[in-house]
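I have a structure here, written as structure tokens, and I will follow up with some questions on it.
Not every chain is included here, but those present sit where they belong.
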Amino acid sequence: MKRIAVLTTGGDAPGMNPAIRSVVRYGINQKLEVMGVFRGWWGLINEELKVLDHRSVSGIINQGGTILKTARCVEFRTEEGQDRAYGTIKKYNIDGLVVIGGNGSFSAAHEFYKKYKVPVVGIPASIDNDVNGIDYTIGTDTAINTALDAIDKIRDTATSMERIFVVEVMGRESGFIALTVALAGGCEDVIIPERKLDLDVICHGIVHGNLVGKMSWIIVVAEGAGKAEDIAKKITEITSLETRTVVLGHVQRGGRPTAVSRDLALNLGKNAVDCLIAGKTDIAVGLAGGNIVEVDFEVSIKKKELKIDNLFNLVKILT
Amino acid sequence: MKRIAVLTTGGDAPGMNPAIRSVVRYGINQKLEVMGVFRGWWGLINEELKVLDHRSVSGIINQGGTILKTARCVEFRTEEGQDRAYGTIKKYNIDGLVVIGGNGSFSAAHEFYKKYKVPVVGIPASIDNDVNGIDYTIGTDTAINTALDAIDKIRDTATSMERIFVVEVMGRESGFIALTVALAGGCEDVIIPERKLDLDVICHGIVHGNLVGKMSWIIVVAEGAGKAEDIAKKITEITSLETRTVVLGHVQRGGRPTAVSRDLALNLGKNAVDCLIAGKTDIAVGLAGGNIVEVDFEVSIKKKELKIDNLFNLVKILT
């Protein structure tokens, strides 16, 4: 193995930059040449790549986003696109590929490996924490803290104006992040895709709370479980109480990565390179139970099942 | 003057708590008794008030929101409500009133003064910076920094994914805050109520930018100038480019007040008490041109005219 390439793909996540830094610098330390591919698969298809040296990744460790940029690339889903990407890999004598992204990225990487047998290792980075077989993707901790910061701010108004707020946070398929944020934010309720929403129960709680002097509510909703606006409208219908909404949206995606996001990224960058050197492929590296593990791409892209009952109950008990 | 009362009304703003702290502690220092009225005018009407001592305002200097809570109160717009509020003032021998709020609050305070001649001084606190005759309301600086922080985060994604973002910030009647944030955030464009929106010009800029390799855009829109979603939709119609939106909303309202918001609040709290002691009434205190000034309520509630042309041009030139 003499030359590897690294790319970021899917939605950007805070910590992608430290991951790139680690792949490049550790790669160089291991006597590899490291090429950076721009805009994910698109860059492979369109030959947008260049050699990255030690200095090229200076000053990015604390920056959100990705200096390699990222893109969603429909062309890569076509046979022609994949062939062209493979052509670039051959042309530039790339012996291995590090793919930094979420489960969609790993799915594509897995297909690519199966077809062309280019050694490829994934580094899970995504604010959705959607990669199976590992505990946290790079970026999750940062995104959670950003959401929590917003909720702490909203709490000031909720308390001062005695209002009900419905706050929509990330989480299309899993309520894990909504639960984490709701718990840490001391939120009064949480709505997640894993559990049937019963607004009557929530509204009963609000009305009952009002009677005993509990006047402010923050209800966190995972985006996959409903739109904040719809839920607020229904709460107002049922309780006749004014209800406000906040959709945190893309703010959760950026910002200086936290220590957890950075250290995870830096460790996984090294491990991904180690895996390629050791001849491993078709896998993602990640943290599980405090240890760095290797997970087959096939496993990593399965639906992540999280035990959320304890967390859900704790939210309800502690408010 | 032996006893004064303080209340917060209208939307909460970061810095209301330090303002309360200052009124209470400086009042006590000046041998006054200070009562806190809960939930604004509502508390006056419903006799929800109590004496605040030195300790009662401990530990609030760095807290957003208001410990006195705030509410919008329709009853106070009725003759009966006002009479009841005045009844409370008589009953509790309140010799002067400090009203912490925005221009709506000052409008009500002005009417109240005209009718009952209760000495009243206003402290401008509102994230909208909507009080005429002064430079900044308490809370504006904090809200601007919160919005700026969000825009810095959104920039990470805008750059990494080469996307167009329309970000809606506060400002119902004035584009001042949108301009301030857009300038500080290095945003590509800004849409404000004071200027006719010409989306064709903006879209032409985007399309032209794309041609020369400028791929990411953040367009700030003051809430009074249009809805982010509508604008984004039109941009996509005209340019065929994907456009994302973020509505910062209530997040801008809370949080630890900045040094500017706190120091302003603490200074104005003292000055409001000084004004009452000196027999001044029907005025707001505030910062103008670096000095603390007194502004007649009548002036303070007029529409604030800001010279925004220089700021607008600077945003456009520097991007």
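Going in written order, the chains are labelled A and B, and every chain counts its residues from 1.
Everything below uses one rule, namely that a contact is a pair of C-beta atoms (placed from the backbone, for glycine too) under 8 Å apart; a residue touches a chain by one contact, two chains touch by 3 or more.
Please read all numbers here as calculations on a predicted model, not as lab measurements.
> Report the copy count for the entire assembly; 2 chains are displayed in place.
This complex, considered in full, is made up of 4 identical copies.
Keep this in mind: only the chains that are shown with their structure count from here on.
> What whole-number Å value describes the gap between the mean CA coordinates of chain A and chain B?
That pair's centroid distance is 35 Å.
> Considering the complex alone, what residue numbers of chain A touch chain B?
Per the touch definition, chain A meets chain B at residues 8, 11-12, 14, 16, 39, 63-66, 69-71, 146, 150, 152-157, 159-162, 165, 244-251, 253-255.
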